[in-house]
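All protein chains but one are shown in place.
This part shows chain A:
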């Protein structure tokens, strides 16, 4: 508001805001900075700048933590769950919000029931179920677990979006003889793109950042996703004291979500408000 006069106290406020921003950025920059040192430099002085940037640390992290195959695993898990899960969410949202059929209210109600389920108490039976279905220690098993099954937050987000679309286009398509599936693919999906993009971004962040699921279900190190791989790398580090390599690994793990955030910053801030308090 331009009605405010700038006074001395403004300097204090601005300083506080700057300090908060620094407290976010500084530790992250510290990690990146240390990842470019040698271990000797790191142990000598935590603050000194690297004499020359050691990009070899990244190569070493890449090789010793098997980040190549780990990231391929992550890509397979996140990518497949993302595409499959978003498509299924869109289908469900469309069916539940724009079609009238018997049992709709019952199905919607039973899905809303999950708002009351904290999930944490289902951990053990879910594990037993996955084991009985031979889906443990399998990335595909994780994909099935994460893609099938409604997520109320995304259903509400996308359902709300689809409800606001005009009815006329669908109706004229039916008169022209289009099937429901054609209407969904050719009219609803394109018109819902902004909502679908928001859902997809949040699914990406959720899946990439997921730790507990992959940690419980994946036991072979060849199947680890990036989060689990870095967890075990840190466990091993306690005996090796190879800090700079671990810093490089953490930096690599950080990059994908930061890039997505930089690109989709506005959608993420808006989506957080839309869904954040309904969770």
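Heads up, the rule we're going with is that a contact is a pair of C-beta atoms (placed from the backbone, for glycine too) under 8 Å apart; a residue touches a chain by one contact, two chains touch by 3 or more; residues count from 1.
Basically, contacts and distances are computed from a predicted model.
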item: Chain left out of the displayed complex - its UniProt protein name, from "Integrative and conjugative element protein (TIGR02256 family)", "Elongation factor G", "Nitrate reductase gamma subunit" or "Sugar ABC transporter permease"; value: "Sugar ABC transporter permease"
item: Identified contact with the non-displayed chain, of A:49, A:83 or A:99; value: A:99
item: Missing-partner contacts on chain A, residue numbers; value: 1-4, 10, 13-14, 16-18, 20-21, 23-25, 27-28, 30-31, 42-43, 46-47, 88-89, 91-92, 94-97, 99, 101-102, 107, 110-111, 113-129, 144-145, 147-150, 159-160, 163, 179-181, 184, 205, 208-209, 211-212, 216, 226-227, 230-231, 234, 243, 246-247, 250, 253-254, 257-258, 260-261, 265, 268-269, 272-273, 276-279
